[in-house]
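What you see is the complex with one protein chain gone and the rest in place.
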């Protein structure tokens, strides 16, 4: 449009709207949509520092510290606030234009000094957002200077991670911050021949605090001493008892420091712990393992049997009975899920878990979508699908977003969608129920409190899925098909 | 119609159907409906022997035995099969016409002999259905004779209860059978000055095995030794592991026998344990208490504090934290239930529990309906309602059925209905969501596995209610009101 | 029907030994009573060897129900435009409310009545009798449900014991209300099983309903009635269209999704087609004797039986019908073949054991065989000799036949024969699933259906495959 031209205000004709409304549901549109190269629409992933903050906040007395623009910190905090309906303390050094020019060292100095004075943290993990990453701040130097200049005590743990938002996703930020914190805390703690006898458990990026509690319950039932790193359950699922606690809990720093002398270390997510586990592999004593999240019966079996093997403890009868009850629920309800098609969107490790659960139920994980991941993911997911006839028709979509998913749902529909709240728009357009599993969930309550891992989590998912399908049947059937029993 | 008259087949005109369809939703119809004196339509209660069977089956090695028509036994069994999706063994002596003439003694003899020989039970609790009650069989004599005549061993426990279906409901049958079994097993077990140090817990008629497990979990957390009488959780929620067990578990007979020397006895339902607790009051040592089911925060507090007081054990921090997390869930979600109106139908003790939970949430238990109960219930419910401004508009309906409820829903609607599966017809007609809490639930899966008592149960109910309302909002709102967050 | 080829591993000897070993676990008296009810099949025998329709042996844990169940649950409940009163205490009506899946059209509570109506007897009713209450109750029901075409009064045990006279009340109220009021003395203690409830109900229909109505329109040469289809999971809706497609007019259905006045006019039809012989042969015989209406048994389970049945039915009519029947068969043949092609490869060579009411074990064999599944054992809850006679030829030699089998016996049988599927009722379902054995409820189609007709076979095949091939069974055995 040239500057001078003045146009009349126009109204789009209704029939035009109807035409496009129909058009965006077509195969033709799907093709155009999948031809996108530059535009991303409704992605299902967030940026690195968010994941870093999840780790940074889940250690006892730890105050997450964002080196970068203040807006970033506010976005991370509110995202956690909405998902958990809990406080999410984090501070930042509020870099502005001058930071762009002179670098962020002064902001860091002042920020660390104030944060330490006001909130008396036991640890200040620092992670970056875009700005300092682009201008290339040297955090190692800055932080050392902050201590030598006395802005914060020398002995205050200040691990830091570079977490540029233009690289990877929140799960990579989780990985980097985890690795940084463990490196910092375990520095010089490795004692030849010493063994804590404990299991180090790294859950990976998981918005479900119920999962963390479930891991702990299982370990306690097994009589295995453990350190969960990082323990979000005591930070993002805290009591309302009349006093706000800035530092409600999390992994104790001593425990994290001792973890290097652990009897075994298990990561229950592969993709969010790559660097951490690589480093642990080199430095930690004891066994080191990366296992899939224990979704469904078999993955939970594997987890428990591995624990039993590592610690020479039998799996207690109570857990065996729990397994049997979960299987009972599955055999009793198989007919409500058998052959049902699902679209699944989320983080890589969650996707593996959900898919293996669906395959166990005889359901079909039909569209499997990860909006930012690697070819390796695609290969491994293929392997998993090949283990079951119910994976024969599945399709995997990597680096595709929820607007791609919408096209898939419209042109090749399914019975249910599993994903986080962001998938609700596609679900609504396709009139397909959305089962909220993942992160973030900002439109329902308490789902983060209900585990989806372990035998109990398996029953929870089964209940959620089967009963929703029964709800739909009862709500939509004609009178003559309405029945007392289902 | 006189025998001779032959009529033409008629079709009801559609407009006539439309007229009546509209009419049955009117206040006029409601009045006619409430004027009923003889006809009961869609009652929400069952008959005594069903309750008796729930008790009879929940002791270790116990084989429920119906003295009466075989059809009765099949009805009780299938009702439990459908609700729990579990086996429900029970046998009967299949009385027929000749039984009506000569009485049922021979059937009982043969039945006991075969049942004992085929199924080697540790105990055979006997309870009656209509027929023997009408003809007046003398069970005491019959059973003694069965033993003296050697049909079954003298030492086989054979408690029996008269459970006429034309008197009270399933909760009374539960009471009678419980009382009979405890009387039988504790006979002569009372040892002066002896104390097991244990709590005897009587849950009352409860179709939710998750509740029983929750009671046990709480007691274990408190470090209090206990005997649950009768423990349905190990009978109606058993593993699927490749072998069917006729006697999967239940309260051990020795434990029941020793219960008379318990440190304390608590019944968690008032209306289903009247006779049992009256008798226990007279015969058991230790404290005896009847407490409301621990629905919601305050009733759970009372339960735990009473336990703490009785056993001199502090309530552990973990339970206090659990309480705090439940309250947190409630404060976070109060806006989704505050001021919402509910219709609640069910057994008396469940109604008290559900109503107190709703009042705690600021929801309004608007129509409270019990299809067979006493004036005493009405009085006590009034008292409970008076404790909260949110009970000010509530109305209580006793000895009214689900067809009455339908009229209430149509003429004075609510936001939600809480009851068992039978309420689904009224719910559908009124287009109001039904939340399935109670017995039986035969059209959804696993709900009996999810506790509604204790702090955890409170969170479960809250989640079920709040998220359903949010589902409805998302499913029914226009595009312009559809949102990411709720 | 040619004799079945033998099933690998199933021999008369093995079966007889199994029976012997099983009986050995019982007290002598029980053994004597039960022995005649169990046998190895002899397809060529003139009549099946097993005894049936005898009293339940007390204490053995039979799966049987009672006369009331047979009357209310089976025959009466499905009649959609009547109010069916469970007369007596609260239980019977509640337990049988909506638990049989006899679906119906109409508006619930307005023109159809899938509700639980009961007199909820209390102590005083036992003492003073319930006739007055019944009168009042019928008045109330008539007021609140003005479009009901009539009322059935189904008595529960006490009624027959306290000397109430529901027949007198029914007669009086019928006159008063100007609507059918049908008494049915189906007290649960009568007879040995549901079966007598069917018979008593048939008699009530005979005495109080049939012949009292006639169709408004002219009777035609192709008018038939569909007898003994209770529309479980929509069976009637899958079966009736086929009969109509071959040119017949289905004037009345007994009693699935049934209308009482049409039932009352059934004496006008030209042929009665009966699916559930056990529960309704009585009325077919009555109509044959009284109105010379021939009747024909047919079987709509699985393409093989459907085709045979259609030809047999068509043979009772002229060429028009026969042509149409062949056309229908030809039309659905490829559709059915597609179903078989999809599922048979996953089911070929599997075996199943059946234990159901009075018809389905023999009637569904063909459908299982269409899917490549062989039946190694079958029995009935409440069948009679004529049912077993009809069963024998459908089963392979040496297969196991069991009548009114007890839980004790059936468990042992299944343990020995290790079928890939057990088809029986809800009381048996979880017993076998706990043992890791796939199961389908064959009374209620396990909340699925329809299973009748061409549409039904597609669903039946899907369900059987789902049950047998669900991956959940692989999880049953714990690796630790």
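Going by the order they are written in, the chains are A, B and C; count residues from 1 in each one.
We take it that a contact is a pair of C-beta atoms (placed from the backbone, for glycine too) under 8 Å apart; a residue touches a chain by one contact, two chains touch by 3 or more.
Everything numeric in this text was worked out from a predicted model, so none of it was measured.
J.: Touch partners of the unshown chain, restricted to the chains that are shown, please.
T.: Per the touch rule above, the missing chain touches A, B.
J.: Check the options A:74, A:190 or A:283 and report the residue that touches the missing chain.
T.: Going through A:74, A:190 or A:283 one by one, A:74 is the residue touching the chain not shown.
J.: Among B:22, B:35 or B:484, which one touches the chain that has been omitted from the display?
T.: Counting the whole complex, the residue in contact with the absent chain is B:484.
J.: Extract the touching residues of chain A with respect to the undisplayed chain.
T.: Against the left-out chain, chain A lists 1-2, 5-10, 12, 16-17, 20-21, 24, 29, 32-33, 36-43, 45-47, 49-50, 65, 68-72, 74-79, 81-82, 85-97, 99-100, 107-108, 110-119, 129-131, 134-135, 164-167, 169, 238, 240-245, 372, 403, 406, 422, 425, 429, 442.
J.: Since one chain isn't shown, list which residues of chain B touch it in the complete complex.
T.: Chain B touches the missing chain through residues 297-298, 301, 304-305, 308, 315, 320, 323-324, 327-328, 330-332, 334-335, 338-339, 359-362, 388, 390, 479-486.
We take it that only the chains that are shown with their structure count from here on.
J.: What chain lies farthest away from chain C once each centre is taken as the mean of the Cα atoms?
T.: Most distant chain from chain C: A.
J.: Where the centres are mean C-alpha positions, what is the separation of chain A from chain B, in Å?
T.: 41
J.: In chain C, what residues contact two or more other chains?
T.: Residues 97, 99, 107-108, 430, 433-434, 476, 478 of chain C touch two or more partner chains.
J.: Mind pulling the chain B residues that touch 2 or more other chains?
T.: 82, 85-86, 238, 240-241, 422, 425, 442
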